[in-house]
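A single protein chain has been omitted; all remaining protein chains appear in their positions.
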Amino acid sequence: MSAILQAKDVTMRFGGLTAVENFNLSINSDELVGLIGPNGAGKTTIFNVLTGVYKPSEGEILLEDTLINGLMPHEVVALGMSRTFQNIRLFKDLTTIQNVEIAYNNDIHYQLPHALFRTKKYWEEEEKAYEECKKLLDIFDMGDYEMTKAKNLPYGQQRKLEIARALASKPKVLLLDEPAAGMNPKETSELMETIHFIRKKFNLAILLIEHDMKMVMGICERLIVLDYGKTIAAGTPEDIRKNPDVIRAYLGE
Amino acid sequence: MKLFFQQVINGLNSGSIYALIAIGYTLVYGILKLINFAHGEIMMFGAYFSFIAAATMDMPFWFVIIFSMGLSAILGMLVEFVAYRPLRQAPRLSALITAIGVSMFLQNVSLMVFGADPKVMPRIFPNVVFNIFGIEISSITLITIGLSVFFMILLELFISHTKQGRAMRAVSENQDAAILMGINVNRTVSITFLIGSALGALGGILYSTAYTNIAPTMGTMPGLKAFVAAVLGGIGSVPGAMLGGFLIGMIENMSKAYISTTWADAIVFLILIIVLLFKPTGILGKDIKEKV
Partner (left out) sequence: MNSKTKKAYLLNAVAVFLVYIVFLTLIRFKVLSNYFGGVIILTCIMMIMALSLNIVAGFLGEMALGHAAFMAIGAYLSGFTSIAIMNAFPTAPALLVLIFSSLVGGVAAGIAGIAIGTPSLRLRGDYLGIVTIGFGEIVRIFFINFDPLGGAQGLKGIPRLTNLSYAYWITVLVVFLIFTLGVSKYGRAIMSIREDEIASEASGIPTTRVKVMAFTISSFFAGIGGSLYAHYQGYIDPDKFQFMFSIEMFVIVVLGGLGSLTGSILSAIVLTVLPELLRGFAQYRLLIYSLALVIMMIFRPQGMLGRTEFSLYHLIYVLTNKREPYKKGSIDGGKSS
C-alpha cells in the first residue's frame, strides 16, 4: 500500500511567526487520519498549505507522487484533493444543487459555444451533471433541498452540503476541517456514519481536523497531534491517549 | 531648471486643492466605507456660495471663506442625514448608487438655480506676483498653499487631540466596538461630513479663484481627481489623502509641462492604476487579507 498524500518537512512561516514547523505526513489511499491539537496549533494552516492556499516556506507535498506545492488550489482539486472549511463557505445565494454542480464543473464536457447556442451536447451534459449531483445530495439525505438556497439551509445541512460539494470534484483525498463543529451529539454520530460510508463508497483517504476528542478517537485509525506548530505525537488513538506530551498540551502542566 | 521649479510651485498649488477635497473623500470612506460621489458637488456649491458672498454681498475674503465653508458644511450634513443615513444598514452598493443620485441631483439643482453659463469669480485675494530667482509666484498661490496647510494642520490636531477626533478614529476602526464604548455614531458621522464638506468648500473656493470660472459641472473632474488622490494615498487615511493630493497635483503639472497637456489626465490615471496593482490599498493604506 503506497502513500497517496505525503508531506515532507513542511514549514510555514508568516513573517517572523512559524505557524507550522517540520510537519510530516503520509496517508495511504484508504486511511482515515485525524489531526488534532489545541486552538492555534496550526491545524487549519496545514490544510491551507496542503490545498495550495498558502505556498509552504519549506518542504515538499506530494499527491500520488506529483509535487503539488506552489500549485493553485484549483489545480490541487483537479489532481484529486478537495476540502471543506472550518467556517462554512458555501455559495450562499445559490441553490443546494448548484453548489454541488459548481464543484462538478470539471466533469462537464462542453465548450462555450455549446453553452451559448444550446447544442444537444449542452443538454446531455447538463442532464448528466444534474443526475450525478442529485445522487450525491441523496447520499446526505438532502435531495429534497435541491432548490433551496444554501443560506436558508439549517446549520447541520450546510455542513453536510460542504462535504457533498467537496465530493463532487471526485477527490482521492478529502480534507475535512472540523466537520462536526457546532453539531449536537446525534448529528455528530450520524455524520460519523456518513463519513464512514463515503470513505468506503468512494475509496477515499480522509484527513480530518477535529476538536471533539471522542469523535476523533472513535473514527480515526491514526492521529497526529500538533502544538504550537510542532508535531508532538503521532500514532494510534490508544497511544495518543496515553502520551504524556499530549496530555500536557491539552491540560497544561 | 527654472521651468522645473515653476512646475513644483504649480504642482503644490493644485496639489493643495486636491488634498483639501481628497480629505473629504477619505474621511467619509474611512467611516462609512462609502465613495461619496456627491463630494465634488459640495465643492461646486462651496464655490457658488463664495461667489454669492463675494460678488453680490461684496464681503471681505475671510467672511467669504467662513460663509461658504459654513453653508457647505450644513449642506453636507443635510445630504448625509436625508440620503445616506436611511441606507446605513443597506448593501454598500445601494449607498453608492444613492451617492451618484445625490451628485446628479445637486448638479441639476445648481443648474436650475445658477444657470448653465459659467460665472466669473471675483478676485477675493490680492494678486501680486513675486519674482524669486526668476520663478514667478503669485500671492494667490501662496495664499492657496498657506490656507490649505493651515487647515490640514488644524484637522490633524483635531483628530489626534480632541475627544471627538478620537471618536472619529474609533468609528472608522470598528463601528460596533465604538458603539459599545458609548460613542454616538450618528453624531460622529455628522461631524465627519461637516469637516469634509467644509474643507471641500475651501477647495472649491481656491479652485475657482485659481481658474476664475464657476459652473454647475465644475465639481466632476476635480472631484474625480481628488478621489483618485485619496485612493492613491490610501483611502481612509488622512495623511494619505494629503500626500495623494500633492502627488496628483505634481504629476499633473509635470506631465503638462514635460509630456503633453492633452495626455496629462491619462498619465494621472495610469499612475494610479500602476500603484494600485502593486499596492492595492494605496501608498499609506493598511493591507487587509482575508482569513481562510
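Letters A and B mark the chains as written, and numbering starts fresh at 1 in each.
Keep in mind that, in the parts below, a contact is a pair of C-beta atoms (placed from the backbone, for glycine too) under 8 Å apart; a residue touches a chain by one contact, two chains touch by 3 or more.
Every value quoted in this text rests on a predicted model; they were computed, and no experiment measured them.
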Touching the hidden chain, out of B:I74, B:I135 or B:L224, is B:L224
The one of B:P91, B:G134 or B:G182 in touch with the missing chain is B:P91
Given A:A3, A:L62 or A:I108, the correct residue touching the omitted chain is A:I108
Where B:T56, B:N131 or B:T262 are the choices, the one touching the absent chain is B:T262
Touch with the missing chain holds, among A:Y122, A:F202 or A:Y228, for A:Y122
Across the whole complex, the chain not displayed is touched by chain B residues 33, 35, 83, 86-87, 90-91, 93-98, 100-105, 107-109, 111-112, 220, 224, 227-228, 231, 235, 260, 262-263, 265-266, 269-270, 272-273, 276-277, 280-281, 290, 292
Logged for chain A, residues touching the omitted partner chain are 51, 53, 72-75, 77-78, 82-83, 85, 89-95, 97-98, 101-103, 105-106, 108, 110, 112, 115-118, 122-123, 126, 129, 147-149, 165-166, 168-169
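By definition in this document, only the chains that are shown with their structure count from here on.
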For the pair chain A and chain B, the C-alpha centroid-to-centroid distance in angstrom is 50
